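What follows is a structure written as C-alpha cells; I'll ask about it next.
One protein chain is absent from this view; the other protein chains keep their places.
Order of writing sets the chain letters: A and B. Residues in each chain are counted from 1.
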Amino acid sequence: MNKSDIRTTVLAATAVAIAAGSHLLHGPTALQFVSAGVALAMLAMLIGHSTENLGAYMSAGATGALQASVANLPELFVCIFALRAGLVDVVRAALVGSILANSLLVFGVAIVVGGLKHGRQRFHSESARLTSTMLLLSVAAMTVPTLVHLLHTPAEPHEAALSGMAAVLLLIVFLCSIPYTLKSGDRPDEEDAGDGAVVHPQTRHWSKGLAVGMLTGCGIAAAFVSEWFVAALEPTMHALGISEAFAGFVIVAIAGNAVENVVGIQLAAKNKMDYAVSVILTGCQQVALAVVPVLVLASFFLGGPVLTLILPPLLVAALLLTTLIVAVIVADGETIWLEGVVLIGLYGIIAISLWWG
Amino acid sequence: MNKSDIRTTVLAATAVAIAAGSHLLHGPTALQFVSAGVALAMLAMLIGHSTENLGAYMSAGATGALQASVANLPELFVCIFALRAGLVDVVRAALVGSILANSLLVFGVAIVVGGLKHGRQRFHSESARLTSTMLLLSVAAMTVPTLVHLLHTPAEPHEAALSGMAAVLLLIVFLCSIPYTLKSGDRPDEEDAGDGAVVHPQTRHWSKGLAVGMLTGCGIAAAFVSEWFVAALEPTMHALGISEAFAGFVIVAIAGNAVENVVGIQLAAKNKMDYAVSVILTGCQQVALAVVPVLVLASFFLGGPVLTLILPPLLVAALLLTTLIVAVIVADGETIWLEGVVLIGLYGIIAISLWWG
Partner (left out) sequence: MNKSDIRTTVLAATAVAIAAGSHLLHGPTALQFVSAGVALAMLAMLIGHSTENLGAYMSAGATGALQASVANLPELFVCIFALRAGLVDVVRAALVGSILANSLLVFGVAIVVGGLKHGRQRFHSESARLTSTMLLLSVAAMTVPTLVHLLHTPAEPHEAALSGMAAVLLLIVFLCSIPYTLKSGDRPDEEDAGDGAVVHPQTRHWSKGLAVGMLTGCGIAAAFVSEWFVAALEPTMHALGISEAFAGFVIVAIAGNAVENVVGIQLAAKNKMDYAVSVILTGCQQVALAVVPVLVLASFFLGGPVLTLILPPLLVAALLLTTLIVAVIVADGETIWLEGVVLIGLYGIIAISLWWG
C-alpha cells in the first residue's frame, strides 16, 4: 500500500464518519445529504483500487461478478427497507433506473472517457455479448407481466402470481449463469490468447489479503452510507422541488450504483475495456436477474404490498430499447467515443421526460 | 437398415394403427389422445433417422428445408380443417405458438442438450443469420395489420384486404427464398471449408431410396395422426380444464411441430448444430412465410370467416421480442447451454401468462 492509497483510505474513513455522525445525530439535511454523497464517492474510489489490485489474481469475469455483487448489496438493502415502508413505486423506478443508468449513462461515460483517451477500444466481445443477451432476455421476461396488465389479457387478475413465477424463472436463470460469470475471461480462446495482456494486467501492488479485506470493508460501509444517503434524499428532494419519479430514476439509481459508476469509468480510462464492460453490464444483469426477483419474492413475506412486475410502460419501452441498443453496440467488441455520446444523449432524453412529475 | 431401425419402424406402425383404430372406432378420449401422441413421437423419431440418413446425400440447407416442409404439412392440414370449422382464434394461437415453440422452446432445449454434452457449439452462422433475418422481417410484416387495428388508423375497416396483400407479399418473399434455402450449406465459403466435416457427416446407413421412402411415408402418416391428435384434444382439454389459448399455444404448437422438435434436439445432441439450427429456424420461417400466408389466402375461399392477420397483441409483442432475441443469439454462430436455459425461461413466462383463460 503506497502513500496515495493510505491518503485515500484516511479521507474515505473521515467522510464515512461525518456521514454517520450527521445521520445518527440528526444533523442538518444538507450536511447529511452531501456528506453521504462524498463518502459514497470516496468509498467507490477505494473499491476501485481494491478491485483493480484483486483483478491481478482473478479472471476479468470473476472480478466483474465480484464487483457487481458488492455494488448491488446496498441497492438490495435500500429496496428492502423501502418495500417494508410500502414505497413500491419508488422501488420500481429505482430498479429500472439502476439498469438504465448503468447501461446508458455509466456505459456511455466510460466509452467517451476511454475513447477520448485511447481512441477505438476493443474488448473480449464473447463474454460481453453473452451478458448483453442475458440482459435482453431477462428484460423481455420482465415485460410480460406489464404487457398482460396493459393489454388487459385474461391473466390480469393473477398479476401477483404471474410476477412471482417470472421471478422464480429469473432466479433459476441467474443460478445457472453463476458458473459462466465466474469462468468467463479465462477460457482457452483464440481471442483470449491475443488479448492476454489486457485481461491480466500486472498491477499487483497490494497483497491478496489486503485487497480482499479492503473490498469487504468498503462494501459494508457503502451499504450503510447508501441507506443514510437515501434517508436524506426525501427531505432534500422536497426542498429542491424534484419529482419522485425523477429522483428515483436519476438520483437513487446513480447513487445506488456509485461503485460501478466510478470503477467502470476508471477502468475504461485505463484502457482496461474488458473489465469496464464486465463491471457495467454484469451490474445490470445482476439487477435484472437477481435483485429484481429476490425483491419480488421477498415482498410476498414482508407484510407490505406485493412488488409485482407491472412497471411503468414508458420505462419498459426504455428498458427494451436500451438493452437492444446495448446488444447492437456490444456485438462487434469495439467502442468509439461517439457511441458513448449517443448513449448519454438517450439517457438524457428519458430523464428529461421524467422531470415533470 | 439395422436391427434397431427395424424395431423402431415396427413400434411406430403399431402406434399409428392403435391411434387410427381408436379414432375411427370412437374409442375412449384418453386412449385416442395418448395413442396419437405416442404415434407422433415414434413417427418423429423415424423421420429423424431418415432425414439423418438422407442428409448424407444432401447439403445442410436442403435437408433442413425438406424436414421443415414435411413437418409443416400436418400443421397446414389441421389449420385448414379448423378454419373450415370457423375456429379462427385457435388457428391464430396455434400459428404464433408454432413459431414461438420452435424458436424458444425447441431451440432452447436443443441448445441445452447439445451444450451439456458438447460444450460450446459452433454452427455455419451465415445461413442461420439469413434465416433469422428473414424471420424477423416476416414477423415485422405480420405485425403491421395488428398495429393498424390496435391504433385505429384509417386503414382499420380494410383489415381483410390489408391482410390479404400482406399475405401475397409474404408469399412472394417465400418463393424468392426457395433457391437460397436449397443452396445454403454447399456454398464454396471460407467457413464452409473449415467446418466441412460437420456439414457432411458420414452416416450413410440407408440407401437413398429407403431414406426418401421412409421420410415420405412417415410424413404422410404424421399428417393423419396430427389431425387425430387435435380431434382428441378438445374433449381432453375440457376434461382437464385447460384454457383454449394455452392449449392452442402450448399443446397444439408443440404437437404440431413434434417432428422438428425431436429431429432438432437429436441433431444438437449429436453435435450437428448446423442441421439442428437449420431444421428449427427453417421450420419457423416456413410457418411465417408460407403456412401463414397460404392460410390467409385460403380463408378467402373456404367459406368461413377470413383469417385476418390481427393477432393478439401480447403474442405479437412476444413474436417480435423472440425473433429479435434469436437474431442476437444466432449472430455469432455459437451457442452455450446457458442461452438455451434463458430461451426456455422466456417461453415459460409467456406460456404461464396464457394459462389463465
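The definition used in the following text is that a contact is a pair of C-beta atoms (placed from the backbone, for glycine too) under 8 Å apart; a residue touches a chain by one contact, two chains touch by 3 or more.
Worth saying up front: this structure is predicted, and the values here are computed from it rather than measured.
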| item | value |
| --- | --- |
| Touching the absent chain when the full complex is considered, from A:Ala85, A:Ala239 or A:Ile349 | A:Ile349 |
| Of B:Ala12, B:Val148, B:Ala232 or B:Ala318, the residue in touch with the unshown chain | B:Val148 |
| Absent-chain contact - pick from B:Leu31, B:Ile80, B:Val306 or B:Ala327 | B:Ala327 |
| Full-complex contact with the absent chain, from B:Tyr57, B:Phe81 or B:Tyr180 | B:Tyr180 |
| Positions on subunit B contacted by the hidden chain, ascending | 126, 129-130, 132-134, 136-138, 140-141, 143-145, 147-148, 151, 153-155, 157-158, 162, 165-166, 169-170, 172-173, 176-177, 180, 320, 324, 327, 331 |
| Chain not shown, touching residues in subunit A | 243, 245, 312-314, 317-318, 321, 324-325, 328-329, 331-332, 334, 336, 338-339, 341-343, 345-346, 348-350, 352-357 |
